[in-house]
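Each chain you see keeps its place in the complex, though not every chain is here.
Letters A and B mark the chains in the order given here, with residues in each chain numbered from 1 onward.
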Amino acid sequence: MKFATEYLWFNTEKKREYINITDTVEGIVSKSGVQEGMVLVSAMHITASVYVNDAESGLIQDIDDWLEELAPFKEDYRHHRTGETNGDAHLKNLIMHHEVIVPITEGRLDLGPWQQIYYAEFDGRRRKRVIVKVMGE
Amino acid sequence: MKFATEYLWFNTEKKREYINITDTVEGIVSKSGVQEGMVLVSAMHITASVYVNDAESGLIQDIDDWLEELAPFKEDYRHHRTGETNGDAHLKNLIMHHEVIVPITEGRLDLGPWQQIYYAEFDGRRRKRVIVKVMGE
């Protein structure tokens, strides 16, 4: 049984950003030597997500607009009584989820042709982390 | 450590369809001989989901109506500038997610009494795939 754990760091320029991390994850899997198994890719924050979808810039803007509709920025979240202003980022995280598990087959990410792994930042301009843990043989 | 990987193919008649795949997944787990572990069931497309919920036809229609409310078909998604018309299917996929991990205990799917594994198609009438990967001992 082999395990490999790496941490990716992000510090986005914009408050919300969508970053394709597929090649980085593929590189970690390749370096691990795991041929069969799974890789967990998980945001370590409650205002960021990891998801799988298309690398198409129009769609990414659609996703961003849609998240703002379903989980809008508002002044009056109860959470803001703590001094925070990022209530919407918590809710966006809950829709999109913080993690994915990707299967590894013959040493490669076993994704469909259009599936790409994204880090989605909802409360950026600060250092944030993603854990990548490979597990298999 | 044992691994087993199988791919399920779908080609639905309708654009949106909900297909119970619990018995198929149970069969793959059984054939793998894994007694303790997990099985990953993951759509390999960005316009389809795998989820766990009830096998009740009224509820499935409720889910379908509700997804159409939260992520409606619209002409004017930016994604459609690529020539696609399935922007809504991408967003439905994001709400429902593309994968589940089901625990395996004593050689069986360790699900609650009402939990069933579903493949949800949001952009059908074409060949689509689901990966089932069993991992354990």
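The criterion applied here is as follows: a contact is a pair of C-beta atoms (placed from the backbone, for glycine too) under 8 Å apart; a residue touches a chain by one contact, two chains touch by 3 or more.
Bear in mind the structure is a predicted one, so any value in this text is a computation, not a measurement.
Within the whole complex of this structure, the shared sequence is present as 3 copies, and 2 of these are drawn in position.
Simple rule for what comes next: only the chains that are shown with their structure count from here on.
Between chain A and chain B the centroid-to-centroid distance comes to 20 Å (mean Cα coordinates, whole Å). Contact residues of chain A toward chain B in the complex are 1, 36-38, 51-54, 56, 58-59, 61-63, 66, 70, 95-97, 100-103, 105, 110-115, 136-137. Interface residues of chain B facing chain A in the complex, by the touch rule stated above, are 1, 3, 5, 40, 42-46, 70-71, 77-82, 87, 90-91, 93-95, 97-99, 101, 129, 131, 133, 135.
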